[in-house]
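I am attaching a structure below and will ask some questions about it afterwards.
The complex appears here minus one protein chain, its other protein chains still in place.
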Amino acid sequence: MEKIIFKKYEEPELENPILVSGLPGIGNVGKITADYFIEKLKMKKMADIFSEYLPPQVFIFDNKIHLVRDSIYYKKTGKKNDLIVIAGDFQGTTQEGQYELSYEILNYLNKYNISRIYTLGGYSIGKIVEKPKVLGAVSDKKLVKPLEKAGVSFPSGEPSGGIVGSAALILGIGKEMFSIDGACLMGETSGYFADPKGAREIIMVLSKILRSKIDLKDIDEKARQIEEITEKMKEESKNKNSREDLNYFG
Amino acid sequence: MEKIIFKKYEEPELENPILVSGLPGIGNVGKITADYFIEKLKMKKMADIFSEYLPPQVFIFDNKIHLVRDSIYYKKTGKKNDLIVIAGDFQGTTQEGQYELSYEILNYLNKYNISRIYTLGGYSIGKIVEKPKVLGAVSDKKLVKPLEKAGVSFPSGEPSGGIVGSAALILGIGKEMFSIDGACLMGETSGYFADPKGAREIIMVLSKILRSKIDLKDIDEKARQIEEITEKMKEESKNKNSREDLNYFG
Amino acid sequence: MEKIIFKKYEEPELENPILVSGLPGIGNVGKITADYFIEKLKMKKMADIFSEYLPPQVFIFDNKIHLVRDSIYYKKTGKKNDLIVIAGDFQGTTQEGQYELSYEILNYLNKYNISRIYTLGGYSIGKIVEKPKVLGAVSDKKLVKPLEKAGVSFPSGEPSGGIVGSAALILGIGKEMFSIDGACLMGETSGYFADPKGAREIIMVLSKILRSKIDLKDIDEKARQIEEITEKMKEESKNKNSREDLNYFG
Partner (left out) sequence: MEKIIFKKYEEPELENPILVSGLPGIGNVGKITADYFIEKLKMKKMADIFSEYLPPQVFIFDNKIHLVRDSIYYKKTGKKNDLIVIAGDFQGTTQEGQYELSYEILNYLNKYNISRIYTLGGYSIGKIVEKPKVLGAVSDKKLVKPLEKAGVSFPSGEPSGGIVGSAALILGIGKEMFSIDGACLMGETSGYFADPKGAREIIMVLSKILRSKIDLKDIDEKARQIEEITEKMKEESKNKNSREDLNYFG
């Protein structure tokens, strides 16, 4: 079989499309953001991507199997830039798979003359954060100013280890092999669980960049639920510690 | 060498064949079932499949080597659907191997116009079960009803982790890339050893689907033997625990 | 680069050549045997095999580097069967590498019309053995009798786990894809160190099969040295245990 198979559903005509990529990763921040845009903007599917670089697995929803995949969606915005979003079940599971999937997706989309790439991810800070920042890294310095205006932070020397995975490669390969500039937007997250709070902040940044108003009600609700759960866990852990202290001294 | 080599023995003419795949896996339920059909229906071999996705190994039977392989068998049933069965020594040992073997087997069989795919597997429930159920997952909802009639259960949300390996991919790739509908049939099993009891239940389901009467005597005998062994083990473990208790308190 | 590169030195004309393969493995029994034949029969090199399936390594002999490789040697015996021997630094390090190297070596040698394949290996029995046996497994039952005459044992059901690696694949692929019959000859060995004693027994068997008289002096000397070392180790371990006992009880 071909190592990556694009199953094409539509080939829309798009105006200066911006490419946003949000695949599963740290705190699932990128995936939550991408899925939210797809739902709220009622985006249409252009193509499914099946690949031997993804796990040999089917999910089961309502007794029906779903072969794991990534997918490409689009939205004709009627504004200056149409929108393409990459979302899906997994990143490539090997180093080779990461490169091949990133390159072949860009190659598949090359005919659309992508004007800008934004890859999304989480930035793990190892603790729960009240108000997550959105950190940025660009492939061309001219993008720093406009992103700062949209609310992105550019602390010097972070992330110190660089960026890994599809958020790194789609941006880096886009720059070096397809000459498309862009940025990686990283929402701060504890990294302990799927984190809608970091995603919410990226959604706000992206909606400014895209000049699209996105309804934040649902993501706020999800963030609130997570907050409740973590509060509860903190409380329980405190009580447990107290009890343990009692046991210990009792 | 080619990564997958089909060694062809026969190219029969087949009517609306149903494809059944039972390779080694959890409790070997799929393999036991497939091997039983091959034996009881006196199926003929169409092809051997050698591949670098299988272990670099020969088995030795009666001082003679047997290069590890999977194999394709067929049976002209004289009824509405002829039968093709995939069985063998191993599943592909890597993610890439799983995809390639599943795809290439389907591609090799494509000229036969497969009408339905049934992949077989075990569903591990972590304890010995008196009367194993056969769980199903379909690639088209229209298959749920007829399978329920044949004795298959469709509990909602199970298996929660989806299905992995060749039982997942032959079904999923069959659906997405060859447009063939089908189902995965999973026999409940403890998962602790090769389990003919789970296989027996799938054999009964499959013989209804295929309208082929299969003699159950031998599989019943094997199930009985396994039952005896596990009873003995339980007994011994109980006695041992008693003795240990005695030792402990003695 | 090509994944396997044959660097050709000679293309001799050979009469009904027998192929013997002895690569590093358990107790290095196969390699010791192959190297001994190459030396004692003053065999000539036909080709070097470089490959990315071998470790990324050079050895250093006398300040000069040696890129790791396997090699093919030949000997015009003047008798019924000329001889080809495969020897070298490593087996393929991955499953894919094992298959590719075994297949491509057979493919490279196919024009010589190999009449018989003997792959060599060690059979680990986990203890030092006084008089190692040579166990056999054949790819055609007609070879059992003549090999028994040459001193090979065919215990039923052994090795129970089958055979793995190049000794398995060159024999198995030779049979299934090149229609060449042959046998695997396994010298019993403790498996703890490079073991000339197991190799010695295979040399005797092979020299009968090949009707070539091989001078056993050097291999006998090596076997004697190993015996001395192991005797010494046993002695020391006994003394140490005694001392420890003294310490313990003292």
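The first chain written gets the first letter, and so on, giving A, B and C; residue counts start at 1 in each chain.
Note that in this section contacts are C-beta pairs under 8 Å (C-beta built on N, C-alpha and C of every residue); 3 or more make two chains touch, one makes a residue touch a chain.
Quick caveat: nothing in here was measured; it's all calculated off a predicted structure.
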Visible chains in contact with the missing one: A, C
Selected from A:V68, A:L171, A:L185 or A:V205 as touching the chain missing from the view: A:L171
Sole residue of A:Q98, A:S124 or A:S207 that reaches the chain not shown, by the stated touch rule: A:Q98
Touching residue (missing chain; options A:S139, A:S190 or A:S207): A:S139
Hidden partner chain, residues of subunit A it touches: 95-96, 98-100, 102-104, 107, 136-141, 144, 154, 156-160, 162-166, 168-169, 171-173, 175-177, 184
Subunit C residues that touch the omitted chain in the full complex: 1, 3, 5, 7, 48, 50-53, 55-60, 62-67, 93-94
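Here is the rule we go by: only the chains that are shown with their structure count from here on.
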Chain closest to the middle, measuring from C-alpha centroids that were averaged per chain: B
Computed distance of Cα centres, subunit B from subunit A, in Å: 38
Between subunit A and subunit C, centroid-to-centroid distance (C-alpha), Å: 54
For subunit A, residues contacting two or more additional chains: none
